[in-house]
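Just passing along the structure, written as structure tokens.
Every protein chain but one is kept in place in this view of the complex.
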Amino acid sequence: MSDLHLPRTAIIDERIQESSTIFTLRLRFEDAAAQEVFEFSPGQFNMVTHFAAGEIPISIVNDPKDSHYFDHTIRVVGRVSEAMSKLQPGDRVGIRGPFGRGWPVEDAVGRDVLLVTGGLGCAPLVSVIRYLMKRRSQFGHLHILQGVKHSNDLIWREQYDAWAREPDVNVLLAADVVTREWHGQQGMVTELIGQLNLRHGRTIAMLCGPEVMMLAAIANLRDLGIADHQIWFSMERNMQCGIGQCGHCQIGAKYVCQDGPVFCYSELADLMGAKGF
Amino acid sequence: MATDKPKLAVHKFSSCDGCQLALLNLGEPLLALPGLVDIVHFAEAGPNSPDETVDISLVEGSVSTPEDIERIQQVRQNSRLLVSIGACATSGGLQALANFADRHAWMASVYTDPENIQVLDSSDPISKHVKVDLQIQGCPVNSGQVIGVLRDLLSGVAPRPEVHSVCMECKRKGVICTMVTKGVPCMGPVTLAGCGALCPAAGRGCYGCYGPAEQLNDRSITDRFEQLGLDAQAVLRRFRFIANSAAGFKTASEGLRGDSDG
Partner (left out) sequence: MQQSAKIERQPGFLPRSDLQQLLDGIVQSGYQVLGPVVQDGAIQLKAISDATELVKGVSNVQEPGHYRLQQTAGERLFDWNHGPQGLKPLCFAPHEVLWVEQKDPLSFAARLPEVKPTAVLGVRACDLSALAIQDRHFLHAGGADPHYRQRREQLLLIGIDCAHSAASCFCASTGDGPSVNQGYDIGMSELDEGFLVWSGSDKGKAVLERVALTTPQTEQLEQMNSQSEQAAGEQQRKLSKPEELMRLYQRLEHAHWQQVADRCLGCGNCTAVCPTCFCYDTQHEVSLDGQSAQNVRQWDSCFSASHSSMGGFKVRGDILSRYRQWLTHKLAGWQEQQGRIGCTGCGRCITWCPVGIDLTKETDTILWEGSLDE
């Protein structure tokens, strides 16, 4: 019986500073056999252990076909991520995972996909965008909507530009506060949804960001006639064990770490937005 | 002795020295400590260079004299990180009880020449006078907690604060609730964990040394204490004891009917 509490050692091969507070670690398991069998899907996460600081959940952002490594893009938000920001190539961390349910990429085959992100470097959604881009022919039209507080916050700008140049890909950017160089819109990302010409019954939506933003986006999508079971989003809660055991991440009867972090709106409609859940 | 080890100082202000003693009572970790840091000042243990610049200062005691104010400002200037330790340093200590009274009248009743005593009008936590990077509660501090914090600071990691109530420590240790089985009034439910439930484990109610719990429902525990037979004065003294000037306990005691004796 495997011990799901026990981390395995992984080595940092590369470290990329994405912005002042966001960095990416490219990792591989020290045990080559473990790396060989490591499989995940976009939207899943690992529990990453820093020797001195402890363990936090981090989404896996590279393509599942990359068998020799896995990438974690991390934003400094607390004591552990702060400590992790100081790690360098050659350093080691502990890894448990992958855990959770990722994005419904199988359901999205043959459909248009609307991807809405609010906030800085929403790694869970970037992972699925990259996934769809690599398998472009399997999917219909892609709408990529990205909102940030300040236009200078946007990371991976070249990537958005590159995506926008692809056929049948619509990239719309929004920022609450903008500088003169900003080519996107000023305002909230959810306001962009109304500008889209979504094909009913053909569109599946995937959202990631602060809950208030996702709730606003869900309301807009429902107004546009997108069915509840076609609206998916990634939730964030205090995930400690990753295996539906420690109890912290529950929303009602759902364990975000195990039943999610990606949920369909129809699964959480009752409690989403209810204070304290 | 020149090394590249981080430098540590332990400073004393108005206090009983109990927190320093708690550090001295650490046992084995105390012997390991010099391998990790240069202890440049820790008068109770020997090293006595209070004016040296250090990476971490642990400060015990409250600020209660004009001289204390000057000295704590100097300590702050000399310290990269300043950690206040214990009830005196974090909330003013037992001596802050005088904050609720006329301390000059008290002094006159004790000392023959009170005019020779220079004191401030209040006994203050360190944080009232200088910026404090971290606080470790307790009377005395739990030396294990201090060591945990030192370890984190040496690793460059922010320490994780304690958030549970004393009750959780009792239950994890299998200590039987004194309030429920004996009707002994106990501050445990409204007190921050950290002591390891010392008093309840000895069959007594918690004194609240570690200060208010994260959620302090002082009205409910007051009602309960009254049901258990405490009069208004006695309830007041539950809050107004070792951590009397910790924010939550202070406000709680000021709202109580027993607040009349000064």
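Chains here go by letter, A and B, matching the order in which they are written, and residues are numbered from 1 within each.
Everything that follows uses one rule, which is that contacts are C-beta pairs under 8 Å (C-beta built on N, C-alpha and C of every residue); 3 or more make two chains touch, one makes a residue touch a chain.
Just so you know, these numbers come straight off a predicted model, no measurement behind them.
A.B. asks: One chain is left out of this view; which of B:N25, B:Q73 or B:Q215 touches it in the full complex?
C.D. replies: B:Q215
A.B. asks: Touching the absent chain in the whole complex: find that residue among B:P66, B:G203 or B:G255.
C.D. replies: The missing chain is touched by B:G203.
A.B. asks: Contact with the hidden chain only, please: which chain B residues?
C.D. replies: 29, 32-33, 35-36, 147-148, 150-152, 154-155, 160, 163-165, 167-168, 171-177, 179-183, 186, 188-190, 203, 213-215, 217, 219-221, 223-224
A.B. asks: Hey, which chain A residues sit against the chain that's not shown?
C.D. replies: Touch set of chain A with respect to the missing chain: 1, 3-9, 49, 51-55, 77-78, 92-94, 236-238, 240-241, 243-248, 250, 252-253, 258, 270-271, 274-277.
Please note the rule applied: only the chains that are shown with their structure count from here on.
A.B. asks: Averaged over CA atoms, how far is the centre of chain A from the centre of chain B? Could you give it in whole Å?
C.D. replies: 43
A.B. asks: Which residues of chain B touch chain A in the complex?
C.D. replies: Against chain A, chain B makes touches at 152, 155-160.
A.B. asks: Hey, which residues of chain A end up touching chain B in the complex?
C.D. replies: Counting only chain A, the residues touching chain B are 52-54, 79-80, 82-83, 86.
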